[in-house]
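A single protein chain has been omitted from the complex, and every remaining protein chain is retained in its original position.
A, B and C are the chain letters, set down in written order, and residue numbers restart from 1 in every chain.
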Amino acid sequence: MNAQTQITEVTPSGETREMSYAEAIRDAMAIALDRDPTVVLMGEDIGTYGGAFQVTLDLIDRYGPDRVMDTPISELGGAGVAVGAALTGLKPIFEFQFSDFAALAMEQIVNQAAKLRYMLGGEAAVPVVFRMPAGSGTGAAAQHSQSFEAWFGHVPGLKVVQPSTPEDAKGLLLAALADPDPVIVFEHKLLYKMKGQVPTGYYTTPIGKAAIRRTGSDVTIVASAIMVHRALEAAAKLAEEGIEVEVIDLRSVRPIDRDTIIASVKKTGKLLCVYEGVRTLGVGAEISALIAESEAFDYLDAPIQRLGGAEAPIPYNPDLERAAVPQKADIETVARRLAKGEV
Amino acid sequence: MNAQTQITEVTPSGETREMSYAEAIRDAMAIALDRDPTVVLMGEDIGTYGGAFQVTLDLIDRYGPDRVMDTPISELGGAGVAVGAALTGLKPIFEFQFSDFAALAMEQIVNQAAKLRYMLGGEAAVPVVFRMPAGSGTGAAAQHSQSFEAWFGHVPGLKVVQPSTPEDAKGLLLAALADPDPVIVFEHKLLYKMKGQVPTGYYTTPIGKAAIRRTGSDVTIVASAIMVHRALEAAAKLAEEGIEVEVIDLRSVRPIDRDTIIASVKKTGKLLCVYEGVRTLGVGAEISALIAESEAFDYLDAPIQRLGGAEAPIPYNPDLERAAVPQKADIETVARRLAKGEV
Amino acid sequence: MIVQDNIPFAIRHFAPAQLREALRKMHLIRLFEEGAEESYMRGLIHGTMHLSIGQEASAVATCMELTDADKITSTHRGHGHCIAKGADVGRMFAEFFGKETGYCHGRGGSMHIADVKTGNLGANGIVGGGLPIAVGAALTAKRLGRDDVTVCFFGDGANNEGAFHEALNMAAIWKLPVIFVCENNKYGMSTPATYATAVPNIADRAAAYSMPGVTVDGNDFSAVAEALHIAIARARAGEGPSLVENLTYRWRGHSKSDRNRYRTKDEIEDWMSRDPIARFRAELIAHGVLDAAGAEAVEAEAKQAVADGVEFAKASPAPGIADVTKFVHAEEAA
Partner (left out) sequence: MIVQDNIPFAIRHFAPAQLREALRKMHLIRLFEEGAEESYMRGLIHGTMHLSIGQEASAVATCMELTDADKITSTHRGHGHCIAKGADVGRMFAEFFGKETGYCHGRGGSMHIADVKTGNLGANGIVGGGLPIAVGAALTAKRLGRDDVTVCFFGDGANNEGAFHEALNMAAIWKLPVIFVCENNKYGMSTPATYATAVPNIADRAAAYSMPGVTVDGNDFSAVAEALHIAIARARAGEGPSLVENLTYRWRGHSKSDRNRYRTKDEIEDWMSRDPIARFRAELIAHGVLDAAGAEAVEAEAKQAVADGVEFAKASPAPGIADVTKFVHAEEAA
């Protein structure tokens, strides 16, 4: 392949098309591969197999094995190769087959990618994207179902996003790629099949901005990833009872959109954080803390509530598995009690 | 070596002796090696070298290389060997040379050690202890100065402690070893030389209990590791101004001693969390959140304050390095403003 | 012992009852996995699973000389190892059905199937996860002066994990009683070993750890048993670890979601024609260990065990959701 570093511009068409979350991610990757010859995809079985969740699907047929590279089962090394490539001129998108396996690569992601620019006093950049299929609900048990966004959210030098819709899945991935620094994208496995209208062509969704998915005046729910949908369902149900819930889709764990959350809590006076990761030291802890230290504190009418994952590994048995993470009914119950002043 | 599985009882003498934090840890290990033939120490350069921080010092001379095992520079594998050994009858104490290198071993600690009992439905146990020298202040820059306690605190199946005194360093290590489940012990590098009175003989300090290091009625400070000492210094200073600060030494990140913290905040109405780890999603986020959701919420007279590490890797330059984590003056300032109702 | 060259090692070395039991276990593995497949189709099992159909000789021959005191660490493709090591298929089905009577009380499922009492320290959802754990188990045996050995199963894909390197190196420098058994079924998921691994045979890598490495036909029961016999003797004698590579093939897809775009029909059929069970069975008959009727009876026994196992599992109670945090910590420490 020849050196060719300019970026081909693709004009957004202004049109939308129905796509699944997985398709939207694939669309983003295809656009990226088209417009920028330095973009490469790396990961285990992302070629012929199409990825464990069929996200890359046929990209290898369209772009060939030099742009869509199957890596050996070497997460630390693979991530490190991506870091080294990013440091020297490529823009790799590295797929972990399951985000749980990133536990093998924390060294390269956290000690290297996140810190290189800083340690080198701004003389280096690591524009790499790590894609992480995350979350429970597939019966894959404790080592294939974790939600590690809080770990990465704790690491300066990284950006961490959790798209909850096909549109954001595409726009945030393209934003991640455009970002000069390393970005971690958490994709929720149960969302891959979810459909939605997605703009065609190139666009980016800004990293660090939450989205208000439903407005309401009684309770603020800040939810992330699949919990956004469960929160919206709960909110719809509560609306029938006259309880108006504002649902904020966090979208970005690092940086967190303080302003949007604070403004909402100032309006409602009540906050419920809903997230799938383990409750203790999960994303909801940070959201609660940032409100409790902010000017919104004085507006709080009730204790801040958190619904997070159980203090347990994800179990295999399907009923236990469901019990281990917040479900619509749990959200409904807590939001209702909060609205009614029962907590 | 012969199989010999009974534990020799060592009676606590009721006496104390002045020891440094490092000596206290060494004393705990020597006692453990004496009383239980299944205890082994593992780690890089813990033998002849005596450990990077001279914590194991001469233990190899006293117990030989079968009990004090130098491991190759293989953190993932070494931690995994410790897990496998614990699963089958040994009680390993595995020293990471710097806690930063645990980033290489998250797989074995989090995916294996923390989950094995659960995944196997209670049919297995992993009584391993991981010792982690942590924290900044030694001029060792970004890859040798991190504070990862929030990561491990987020993981069910682990227990995580942070002793701040020689007495606790010994007692918590012995408690960790007596615990049937994996325990992570964060030792702060700047504390190794700190001296204090330490009971001689065998004793354990319960995991999961905070310690009130100073009582006060105006402000509660929950601090961990070295921050306990900085908070105490700040409190002493503020006492001269008539501000009475209660200083709680968190000691255990997982489980967290909710009761002690809640009781204190109910008394003072004001909470400041001080920790060295990165502010966002650090230990203080959890403490803030647990108060904001508890019955102590109604007693809060001011927003909950957090002082944590800067949103940056730890820099090399000494002035920058100091600026990157809370110092006594920072604590003093925030606690004063909190006490005076200025936040 | 007089070596009779035309008689395979296994026939010479093991008593007829042992060989019969080996055949029974091979059938049991095959039938268990077929039963699991069917149960999956019928919605009794959720999640995913990785079938080892076609690899039965590797599992059973490897475990042939192991006692319950000996340990194994297994993989995501671990049903065969589990049965070979002596597990009860009823409790295995119960686990797959998520029941309280399962080996992991319904918490683990296929990917964490274990049977600590028979020395199976567990399947592992992390490729390569069991490698250092096996070394740790061997360290325990050595430190406590026991003579048990640990067999560490892993795949060709796993051999490219850093854990492989670190584990083999430590086992070697400490001369630990562990045998690394690579089940090279030519693919790690969809990725050919010829692409992902820089050496032709995984066993070639043994030299990097100064340990013996041997590649055998993993569908030849006797060849595997003989390689393990040598490696186990070496381990028990305190001479250290070995690497044995069993060349084999999985007939099914990688997991339940495999579209199988990376293997040809021809290749699969070729390997199916080398069925390790049929081959072993014929060998036993040829050497007079069993007659055809005896072999039928063995298979029937296995069939019955599977049928009984499914019934046991179906009839077993599921855990209550209130117990979601049970087993996170030891009861007394909870």
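By our rule, a contact is a pair of C-beta atoms (placed from the backbone, for glycine too) under 8 Å apart; a residue touches a chain by one contact, two chains touch by 3 or more.
This structure is a prediction, so every number in the text was calculated from the model and none was measured.
Asker: Using the touch definition given at the top, which of the shown chains does the missing chain touch?
Answerer: A, B, C
Asker: Among C:Glu37, C:Asp68 or C:Asp204, which residue is in contact with the omitted chain in the full complex?
Answerer: Only one listed residue reaches the unshown chain, and that is C:Asp204.
Asker: Among C:Leu66, C:Ala163 or C:Leu284, which residue is in touch with the absent chain?
Answerer: C:Ala163
Asker: Which of these, A:Ile46, A:Ala86, A:Met194 or A:Val278, touches the one chain of the complex that we don't see?
Answerer: Only one listed residue reaches the unshown chain, and that is A:Ala86.
Asker: Consider the whole complex, including the chain that is not shown, and state which of B:Met106, B:Ala125 or B:Ala142 touches that chain.
Answerer: Within the whole complex, the residue contacting the unshown chain is B:Ala142.
Asker: Using the document's contact rule, name the residues of chain B that touch the chain not shown here.
Answerer: 44-45, 47-50, 52, 70, 72-77, 100-101, 104, 138-144, 310-313, 315-320, 322-324
Asker: Suppose we count only contacts with the excluded chain; which residues of chain A make the list?
Answerer: Touching the chain left out of view, chain A contributes residues 1-3, 5, 38, 40, 66, 71-72, 74, 76-90, 92, 107-108, 111-112, 116-125, 156-157, 179-181.
Asker: Can you list, in ascending order, the chain C residues touching the missing chain?
Answerer: On the chain C side, contact with the omitted chain comes from 160-166, 168-169, 172-173, 195-199, 204-205, 207-211.
Here, only the chains that are shown with their structure count from here on.
Asker: Going by the average position of its CA atoms, which chain sits the greatest distance from chain A?
Answerer: Chain C.
Asker: Going by the touch criterion at the top, tell me which pair is linked by more C-beta contacts: A-C or B-C.
Answerer: By number of C-beta pairs in contact, B-C is the larger.
Asker: Averaging over Cα atoms per chain, report the distance between chain A and chain B in Å.
Answerer: So the centroids are 31 Å from each other.
Asker: Measuring centre to centre with CA averages, how many angstrom lie between chain B and chain C?
Answerer: Centres of chain B and chain C (C-alpha means) sit 40 Å apart.
Asker: Mind pulling the residue numbers of chain C that touch at least two other chains?
Answerer: Residues 104, 106-108, 112, 124-126, 129, 162, 325, 328 of chain C each touch two or more of the other chains.
Asker: Could you say which residues in chain A touch two or more other chains, in rising order?
Answerer: Residue numbers touching two or more other chains: 76, 100-101, 104, 141-143, 310-313, 315.
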